[in-house]
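All protein chains but one are shown in place.
Which chain is which? They are A, B and C, in the order written, and residues in each are numbered from 1.
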Amino acid sequence: MTMYLPQMAKIVKIIRENPQIKTFVLEFRDKEYNKSFSYEPGQFMMVSVPHCGEAPISFSSSSTRPGTIELSVRLAGKLTGAMHRLQPGAMVGLRGPYGIPFNMKELADQNLLFVAGGIGLAPLRGVINYCLDKGGYGRITLLYGSRSPDDIAFKTDIDLWRKNGVDCRLSVDTATEGWDGQVGVVTTLLSGLEIERPRSSLVCGPPIMIRFLLPELSRMGFRDREIITTMERHMKCGIGVCGHCHLDNRLVCVDGPVFDLAQLKELAVEELGELT
Amino acid sequence: MAGLATTFGSGAMTNSIEEIGRADVILVIGSNTTEAHPQVARRIFSALDRGSRLIVIDPRRTALARRADIHLQHRPGTDIPLLNCLMRLILDDNLHDDVFIEHRTENFNELRDMLYRLDPTEKAAVANVPPAQLKKAAELYGRANKAVICYCLGITQHICGTDNVQTIANLAMLTGNVEKEDTGVDPLRGQNNVQGACDMGALPGVFPGYQAVSNEAVRAEFSGAWGRDLPAEPGLTILDMTHGGGKTVKGMFIMGENPLLSDPTLEKVRNTLENLEFLAVSDIFPTETAELAHVVFPAASFAEKTGTFTNSERRVQMVRRAIEPIGECRTDSDIICALARRLGYEMNYESSAEIMEEIALLTPVYGGMYHDRLESSWGLQWPCFNRSHPGTVFLHKYNFARGRGCFVPAAHQMPGEQPDEEYPFLLMTGRVYHHYHTGAMTRAGNILNRESPEALLEINPVDAESLTLASGEMLNLATRRGTIKIRALISEQVAPGMLYTSFHFTEAPINLLTNAASDPKAKCPEYKICAAQLEKIN
Amino acid sequence: MKGLILKKDNLVPLLRKIRKGGKLVAPVQNRHGDTLFEVIDDLDRQQLDLEHQAQSSLKPFFFPQNDPLATYNCAEDYSFEPVVSAEPTVYFGLRSCDLTAVLYMDVIFSQNGADTLYFARRKEAILISLGCNQPFAHCFCNNTGSGPFLEYGFDLQFTDLGDSFYVEADRARGEELLERWSYFFTPADEDDRKKQYQAVLEARSNFRRTVHVDPAVKRLAADPDLQPVWRELSDRCQDCGGCAYICPTCTCFTIVDQPLAETHGIRLRQWDSCTFSGFTRMAGGHNPVNHAEQAIRRRFLHKLKIDVEKHGRPSCVGCGRCVDICFGGVDMIRFIAMVNDLKLPAEEK
Partner (left out) sequence: MAEILTTCVYCGCGCGLYLRVENGRVTGSSPSRNHPVSQGNLCVKGWHIHEFIHSPRRLTRPLIRRKDKLVEVDWDEALDFTAESLARLKEKSGPDSIGLLSSAKCSNEENFLLQKFSRAVLGTNNIDHCARL
């Protein structure tokens, strides 16, 4: 059991990012464990909520800011619903970190293009903060698509990133009154964009967005190894045994969730269509 | 069941499940066999692998229909004209079994006359079935050496359910496909012990073994055994009681049923149950019905008691106690006996085996059923008249239970309700694979509930397009009786104009909508057809 | 290693001895005629059945259908208490395929850290296998390298020589057992060894089915996209999950919380099947593996392709149980025949 035994963690603070997303700031109950706990951008935790089992949630925080961890959760099913009802002070169970992280060493000195849709910004938020805190990365550009202006999450972060020189460009699928920014899917933000080599793009969002974005990036001249994304699957164990998160002959929990396009092209991934 | 009893003399599956796999031609009508009776479907699949042919008659393109040699996708409620047309084609092609008809049946002339004078409206009713397909089906069934017909609630839950069944029996007798092994007519039972509950006389008009309460000699026998005078008038049926508004009956004792989800026109049921002076419920879960009770007894589940079930093929077999009743649960037998004793009637049994001894004594077809025999075998199929009787694999061997099989011709009847301008869709109800009846048990299971977490309304892509509807969107589904919210599933399983959903989900209680119009003989409500309208929820 | 001989008369007395201090599990034919692995409480009343294949493998003993991982409390505080239960158990009479399956599970459950629950039971287990002189109706272990007799992996392997068993040990626990109860055994002589070799040879010629596993594995390695095969098999599949549940090497599971009351419950590990649509459905309803065809593809490729890549051998052990049980004939033997019947794209030209 030990490998499946969660560590208990207290919700220190809850930040409402948009109507569907809350960020939970968490602290492990075991002080020593909390101190020694470390993780890398792109990894995830298995989260337990009373009576609801477990679900995988990516870190939206960066390990460069120790003491607490942050998990941003979108309201989707039973567990996330129960989690959204929790108040500060409540306990959740956490085990991890799991998964292959973004290779931050390899990304050093590169110009980085982040493309996110909806909750997809959560894991990338951790990466951006990591880059800013550590330094040693090139120009950072963020393209972020939301359904509507009300759905734009992580607004405070975006303001801070802008102050720190991140080129943040936002689009919404449907505009409401007062929105004078870009309207349309996030791919529309790509037009006219120039990112110089060495460069990589980090993409995170719903399958449909990824499906349309990857060929666009290829068309812009990004090489397969320069297009990095994360895959989502139903998960139960997080350690490559239960079988749920299969992606052709890989398991997202141990072989991913981070994959580059070169890897994905070798796999049959139904939701991405034909990758050529 | 009333249907088969009239024509054959006994209202049960004539075959064993195993025989279905040995037939050359299998005709399935009104049964979603892969989902509702997987073990029967398994026999059909293996028969197909051995070269048998399959005819499916169903308004829906079910998984089984997709595997069939011929699928006749008729309109719901037109089973009789369809089968009549089939029989006419068989007669025309001279594929009927003269010898069998002459020696084993009676009243053939009446059927023949009707078929020769087949009303044009009957033909029109099945106009959407391609004539070539119909002809092919008639030839396939008519020429079969050994043919079986399987049907289920798609046949009986109609206003003309009894006539539907008799028409099926006519078809089987016309071609001599009864009385022999691997041929027959098989009503597949919906619930695990429907057969047994009927056999045991949990019906208003009969004692155990289908012995009429109105028969004086029978009554005298039971009266002698039980030491009380017994009522001679047949009692009220389930809908007489649950739709009676608290006037037909004033108090009820409900054991292991949930009419407040399973019965048609639920508003009437609720009204009745709320108006009862007294309602006692015995169940394993707090059901919708139990919520309204004055007393609720916690009953033991099948894993906590010993007794027998009778399956669809009339096999009486043991259910064995695996664990002690949980909490303070007691078996329904214990509860009934305790109540009887309090009402001044000595009801004491040391075991369920002792109850079965009394059943054997009073029920001729169960005359040889004793727990010790059932323990040392895979059960026994009734009729089993005495201790040395081996049971009966298939019914009517060389001889119908009633002597000669009786042809009872039937004509097309309009369903109780038809689509119109206001309610343009025809709504059918049935089961899904992962759930059972009102879902109280299956929905308590993790995997089953995960696999089928909610009710889905199947709608044809054509209709979905005209409503600009996508799979997964929520709908208001309404009939003249009520409205429920339900999620859409776009599916080619249903024809344009048709809708299909299941009745397992308390969140989408479909029986708020269904029509209580029922068959006058069997009193079976017309669950399969009602007129409905749809509205997208934005 | 040199073999030993155990007279058949001495089998029950030996089992009685080695059962002490723990449990004995062996195939028993019950009064209904079914053969199951059961815990032997009464060696005199429970009838060992060494004639028939047990209807299930040993999987449920090491990896039960419902396995409590922990109890949890969420009254005021939220906490988990691990559950571990295992006692010394001797498993007697398992066949080579089932033993191979246990060895395969050892590999699966040691990925990324040894599975505590599985290995708690596994470490307490002694496996005494019985080679198959006469393979059963749908057996093809000779084609999957998992029988009818094994060279290694067992604690003890028995070979039926008529009135006695030829007994070999492969692992230290087997050796210890032989030493501890040495007075039941006599050393095998040259004649016994010949007879044992003869039994192995004869068994190999006794298979009733020939299943060309290797060509199918090669075919799948070259081209795993066999649309007609997936389509036909998914049409036949009736979604019972039985193939995965009965398969001795299928180890997919789900983890769920089973509340016992508002304040506490059990966290369970349950068998799951990759053929179920809910297996891959994510919260919110999106399902990346949308078609029955994809699920069937997954199942067979996992067995005959992915595991070959990962672990060097297919994870089918040729026990034939999936052949017996499938409602629609979606079994390994049919699959392999279908794969081998398909022409390679190159051959079609």
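We adopt the following convention: a contact is a pair of C-beta atoms (placed from the backbone, for glycine too) under 8 Å apart; a residue touches a chain by one contact, two chains touch by 3 or more.
Since we're looking at a predicted model, the values are computed, not measured.
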Worksheet item: Where does the absent chain touch, in terms of which shown chains it meets?
Response: B, C
Worksheet, complete the sentence: Touch with the missing chain holds, among B:Arg330, B:His396, B:His412 or B:Arg481, for B:Arg330
Practice prompt. Using the definition of touch stated at the top, determine which of B:Leu91, B:Leu118, B:Ala411 or B:Met441 touches the missing chain.
Written response: B:Met441
Worksheet, complete the sentence: In the whole complex, of C:Cys240, C:Cys274, C:Val289 or C:Ile333, the residue touching the missing chain would be C:Cys240
Worksheet item: Just one of B:Ser52, B:Gln73, B:Gln157 or B:Asn460 touches the chain that is missing; which is it?
Response: B:Gln157
Practice prompt. Name every residue on chain C in touch with the hidden partner chain.
Written response: 30, 32-36, 38-39, 55-56, 60, 64-66, 238-242, 245-246, 258-261, 265, 276, 321, 324-327
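Note that only the chains that are shown with their structure count from here on.
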Worksheet item: For the protein chains shown, what form does their contact graph take: line, ring, star, complete or other?
Response: line
Worksheet item: How many angstrom between the C-alpha centroids of chain C and chain A?
Response: 40
Worksheet, complete the sentence: For chain C, residue numbers touching 2 or more other chains are 254, 256, 272, 281
Practice prompt. Would you please write down the residue numbers of chain A that are in contact with two or more other chains?
Written response: none
Discussion item. Going by the contact rule set out above, which residues of chain C touch chain A in the complex?
Written reply: 69-70, 72, 74, 77-80, 82-84, 108-109, 111-113, 115-117, 224-225, 251-257, 259, 265, 267, 269, 272, 274, 279-284, 286, 288-290, 294, 298, 301-302, 305-306, 309-310
Worksheet item: Which chain B residues qualify as touching chain C in the complex?
Response: 34, 38-39, 41-42, 45-46, 49, 63, 66-67, 376, 378, 433, 446-447, 450-451, 453, 472
Worksheet entry | chain C-facing residues of chain A, complex | 1-6, 8, 48, 50-55, 76-80, 90-93, 207, 232-234, 236-237, 239-244, 246, 249, 254, 268, 270-271
